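With one protein chain removed, the remaining protein chains of the complex are shown where they sit.
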Amino acid sequence: MAEMWINMGPQHPMTHGLWNLRVKVDGEVIVDAMPEIGYLHRGMEKIFENKNYTQIGPITDRLCYGSSITWNHLYCMTVENLIGVEVPERAKYIRVMAIEIQRIASHMMWLAAYAADIGLLAGFVLAMRDREIMVDLLQMLSGSRLTYNYSRIGGVAADLPPEFERDCLRAIDFFEKRIEEHETLYRDSKIFLMRSEGLGILSREDAINLGVTGPTLRASNVKYDVRKHNSYEVYDEMDFEVQCHSDCDVYGRYVVRMNEMRESCNIVRQALKKMPKGPVRVKTPMYAPEGDAIGRVEDPRGEGIMYVIGDGTDKPYRLKVRSPLFVTLSAAKKMLVGYKVADVVSIMGSIDVCMGETDK
Amino acid sequence: MDLWSVSYDLTNLLVDIVNFFIYGLGWLIPGSIGEAFDSLGDWLASPGVMRIFTILMEIILLIVVALLNVVTLIWIERKLLARFWDFRGPFYVGPLGYFQNFADGLKFFLKQIITPIKADKFSYFIAPVIFIGSSILILGTIPIGPEFGITDEGTPVPGSVILAFAIFAVAPFSILVAGWAENNKFTLIGGMRSAAQMMSYEIPLLLSVASVIVLAGSFSFVDVVEAQADMWYAVPLFIGFLVFLVCIVAEVERIPFDLPEAEAELVEGWTTEYSGMRFGFFMMTEYVRGYAGCAIAAALFLGGWNGPAIIPDEFWFLIKAYMVFVIFVWIRASLPRIRTDQILDLGWKRLLPLAMLNLVIAVVLKTLGVF
Partner (left out) sequence: MQGKSDLRGEETEVTVTRRVVAGIESRIGRELSAKMGGDISDLKIGRGMVRLRTERPSLLKLCRLLRDAMEFDHLSLLSAVDWDDRFEVVYHIFSYTNCCTMEVKVSVPKDDPRIDSVTPLWEGANWHEREAYDMMGIVFTNHPDPRRILLPQEYEYFPLRKDFKMDLE
């Protein structure tokens, strides 16, 4: 068979959203790859410039449907950095806890999507089932199930509901047992190892140079986590390990994510334990001063950054979003070339694609 | 009372009804045309023609029964998968949701059938016919009970095993044609994969079947099953049984070997461009092949309809076939999909030597006179 271009997407089950992966194949072997994005572009950054700071909050939820709390929090944190507000202690702890619950939910959704990609439908169904636990917790916190809009500039929307601590601890304990169950489904499966080991190798140098972040970077053997090494909110008071893996392949990414979920459970527990009493929100001015600020968080998919420029009005002059997957996708060619067409799903599934934040 | 006599009676009845009108016309119309009608009636009632019609009737009856089994299998799969995956499965339509499949079939009937403009029309139409026709024809070769199979006045079809596998092997050809005719890169890759996979798994499959034939000394399902009255061939030919199971899963394209239609990478593989009831028939045909595979496994290795006479023989056969299918479902519920090169590796490097070894074991057993 001669070399030919195959369009995987924009409507293809592998893509998990609207994007197009053009792969050039020689028979079944990939010789070139070209991701094309923009199908979901909503002009977020232009919208931000035309809304005031309060109105932007709910829009940032829509950046990524998989981890909306993280993005919402990132926005609030960036604006707080700009106007120089100190958030109450309790709000910081609540934020950390909510982010970690969201991280588990997001990783669970990744696990479900990835399992479906490699044809393990049991993994899909069971992971989606267990994600519900986390979504229920977030629903208790914020009242909604997908776009939570929980963080506000200067704190969080509401204090913990009554009995939340008890329910949360119970859910986390239950969930930790469930993770073990999920692991058995993958770790003990020879076919899963055949489909993940040695695939999509992204060496350490390439990963750093290509700007890849998050679990993909850590699976390429770089022990870097914004939470630990550029700590924000109260992460420096939390005791957790940065997960990394030396395999640089799809399996490494899987291991990193699974272990991160366990660490997140720990962090939630610690946050609940150390949480002080007090207010959860302070009043903030409507108008931001002139100047610029950046906020940097560890999104479930990588390093999320917002760069905000204020001009003294109630609207940001410029709000730039750095979405982790935007950069990770540009590394797709490096990960794909040399492997088989059937591996595309496994490799692209392993980076946890979310088009909402990529296309902005 | 066997299938032959039932079919004979039914055919007789039908021919009588038809002949009533033909002879009536012959009586009404005078002259040579009337005589022609009379002789047509005589020809219909002649033994040779009756024999052919009876065999046709047998095939129809057998296939209807088998299709009912197929529907049951789909239902079993849906229920079991649901239980494996922690939900309840269909339960609204009919008792325990049994008629859900009929509802789904009805839905397929209502869908529009779209033909791609650039498709190669003739091949596009003929490929499903070959695929579905050949798959359903397999059902006609497999007897469900000692008296519930196609016979010629009581004599079972000689070489029915060979016939079944010959028909089994037609499908890859039609899949390749379908994948090419749809004029789509994904379907073409799917068709190629399917052809490669089926061809490489045909060989270990037939080698493991050959070992059974060696032990039984006959090409007929009935003889093979009768020869297992004392011991199932799955016991002495355990390796062969495993090889057969793996190969038949690959042959009917179920997870983990469903890569010709891997929905995550090839959308739906070679069925992508088929819509409406054509797609519905494809889906059903997958299960027809699944049922055929299970039934063949039950007949060749699990003693067919041999069993304590508490229930009729046919039920023993179906129970065994269903149990094999439950294993298929179990596999589907817990394994991911394997990759093309790995599937070929597995076929040529692992299963083929094992099948050879199994054949040697069978020959040794036969030579020593154990069987």
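Details
Note that the chains are named A and B in the order they appear, and that numbering of residues resets to 1 at the start of each chain.
Heads up, the rule we're going with is that contacts are C-beta pairs under 8 Å (C-beta built on N, C-alpha and C of every residue); 3 or more make two chains touch, one makes a residue touch a chain.
Predicted model only: the values in this text are computed from it and were never measured.
Considering the intact complex, the chain excluded from display touches A. Considering A:23, A:56, A:69 or A:244, the position touching the chain not shown turns out to be A:244 (whole complex). Contact with the omitted chain, checked across A:84, A:143, A:161 or A:338, is made by A:338. Taking the complete complex into account, A:359 is the one of A:61, A:100 or A:359 that touches the chain left out. In the full complex, chain A touches the hidden chain at residues 37-38, 41, 43, 45-47, 49-50, 198, 201, 203-205, 208-213, 221-224, 228-231, 236, 244, 246-249, 292, 294, 296, 303, 305, 307, 309, 317-318, 320, 322, 326-327, 329-331, 338-339, 359-360.
Simple rule for what comes next: only the chains that are shown with their structure count from here on.
Centroids of chain A and chain B (each the mean of its C-alpha atoms) stand 47 Å apart. Those residues of chain B that touch chain A in the complex are listed here as 81, 84-87, 185-186, 189, 192, 255-256, 258-259, 262-265, 267, 332-342.
For chain A in complex with chain B, the touching residues are 1, 4, 6, 8, 12-14, 28, 115-123, 125-126, 129, 185, 189, 191-192, 194-195, 340-345.
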